[in-house]
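I'd like to ask some things about the structure below.
Removed from the display is one protein chain of the complex; every other protein chain stays in position.
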Amino acid sequence: MSAAAVARLLADPGSAAEVKDWTSILAAARAESLAGSLAFRLKGMTLPEKVELLLEDARTGAEAGRTQALWEAEMARRALAPLGVPVILLKGTAYAAAGLEAATGRSIGDLDILVPREALPDVERALLADGWEWVKEDPYDDLYYRQWMHELPPLIHSTRDRMIDVHHTILPLTARPKPDAEALLLASIPLGDGLQILHPADMVVHAAAHLFADGDLAGGLRNLWDIDRLLREFSSRGYEFTVELRERAWEHQLEPAVARALRLARALYGTPVDHALAGRRQATDSLFLRRLVARDGWGRPTRRGLRFAFYLRSHWLRMPPLMLARHLWRKARR
Amino acid sequence: MHRLELRIGPVSFRIGSAWQRPLDQLRRLYAGYPPAETPCDFTVRLEPARPWRRFVRPSLTITGDYWLPDTAPLPLSLGLLAAEMGMNLQMALGQRRYLLLHAAAVEREGRAVLMTGLSGAGKSTLAALLGERGWRFMGDEFALLGLDDGLLHAFPRAVSLKNEALPLFAGVVAERLGPLLEGTPKGTIRHLRPDREAIMRMDEPARPVLILFPRFGADLASAVRPVGAAEVFVRLTQASTNYVALAERGFAALTGLVTAVPGRAIDYANGGEAVALVETLWEETR
Partner (left out) sequence: MAGPRFVADPPEAVRTVAIETLTALYHRPSGTTHILAPPAPQILEALAGRPGDADALLRRMEERFDLASDDAPNAVAARLAELEAAGLVRRA
């Protein structure tokens, strides 16, 4: 199980000396978007020359990606500064902008930002005026995004060809936990250039929410690595991070997600977690773990049945049953 | 998954396929190439487009470490082409150690000529032809520019030749030709394995001395025009898939190349004229 081997290497870089099949490790790592993270984790280890060359390639790619992601945030800042509304960076771009460990080697995709719901029309106007355009053209999708999802329909910049996702809360309006968007905004931390990031405890809560309630666990191995890195860094800052994390998880009605994230991070990466917060191990934890490492040494997804079950579950969590049926019907007819 | 490992220049590929046949064809086409250097740089996978397409009117999708969504499946009969496309895709999307130029390259006496321009078998055929006329063939699809040494590194993969170009290669040993592939996006093609010298010397880089923009047309008069360094720079960045990923080192390598090496556009109506133009211009760079 090569994805599991990648997780082991991330948790314990010293075990690199025992690796026999680096080709498979790299294929699985690339498929899980963890090649850059792995390459930085293994920096400084004594490795065969060819392995070192390939890891250096991964680091090169990750650095270029980081520059582009931060630049995209800067261009969004320039477009939105005149509005005077808070703009909170989320996920990978936030980790990079804040210089967090979680950003080291991380592959960063689209730019995700959080703004107050009332500001959405102005934000939309400002972005469209500065060269962004809509990606999707289907009016049904448009309505779905605006009415039910927690974001504007996706926008892409016409010359830079990079996507931006504008959120007003961290979970879809139709999802069953109801996070407190205002609390997120109030607690956010300024970066000094006009952009903000979430409070550390909110960052972890968001990562957990995104991992479970918002997706079908695709990319889960990477998201859990983020959580491992965030937890270790924030816990080492000397204040009562665990207390804050518990409070925020409760406030946003996401305690089960946070608890499960802690248990899975501990199981996969040996993350030190608070036992009370992590709660008792559940029988379904093994299903989650199996889904997370369902990737072979060719980079292929394995356990198709399990993956499909999680895919269905992710939609179930996002939408009331009647809506789900209608949505899947619409998608199938395309 | 059936498996084959292959090294072309500094890049080793692990190619997996649900069917044995394309790999057998690939192995024959690349006979004489050195063994792969593990771990392999990239993995390519040829998989059934849908589970039942493994057996029923078999068709495959090309994927691997790097892949593009929504690519059209190919019939199994074109499996060899799919493997080649898969390797190209890994290079185009994943190469981080050399600046990739979408160009053909040949060299003599350690001095290399780059031929670049729009896709179409023009530069491929020309490079292959020069390879048969005493030049060392370094590649027809990708030229690898060293980031620190500024040298061209060879990537001598098999050349895909259009049917119309095949008569030009009537003299080559039959064993160097791959199977006839019909119904490809470029019509009927055959692959040509580079000659022994190209294979033996694939690890020797060469200094670039000339950048050509070839244009083939049956009614064109033989002609040469200078191409300004700024124009060469812009055209090369547009044709490079990994320029952006290489950040400042890519900028340094490419500006270094275009400020040191002259660019020329050449027009020709047939292979003989083309070869003559290349040789004359190469001589002038001494």
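Just so it is clear, A and B label the chains in written order, and each chain counts residues from 1 on its own.
The definition used in the following text is that a contact is a pair of C-beta atoms (placed from the backbone, for glycine too) under 8 Å apart; a residue touches a chain by one contact, two chains touch by 3 or more.
None of these values were measured; they are calculated from a predicted model.
Of the candidate positions B:Met1, B:Val234 or B:Ala276, contact with the hidden chain is made by B:Val234. Of the candidate positions B:Asp219, B:Glu248 or B:Glu283, contact with the unshown chain belongs to B:Glu248.
Within the complete assembly, B:Val258 is the residue of B:Leu23, B:Ala154 or B:Val258 that touches the hidden chain. Among A:Trp71, A:Trp250 or A:Phe308, only A:Trp71 touches the chain that is left out of the view. Interface note for the absent chain: among A:Pro13, A:Gly109 or A:Gly131, the touching residue is A:Gly131. By the touch definition given at the top, chain B reaches the unshown chain through residues 228-230, 233-234, 237, 243-244, 247-248, 251-252, 255, 258-259.
The omitted chain makes contact with chain A at the following residues, 64, 67-68, 70-71, 74-75, 78, 81, 131, 159.
Definition applied: only the chains that are shown with their structure count from here on.
Chain geometry summary: the mean Cα position of chain A and that of chain B are 38 Å apart. The touching residues of chain A, when paired with chain B in their complex, are 21-23, 25-27, 30-31, 50-51, 53-54, 56-58, 60-61, 63-65, 67-68, 298-300.
Within the complex, the chain B residues that touch chain A are 1, 14, 16, 37-41, 43, 45, 47, 64-66, 94, 96-97, 244-247.
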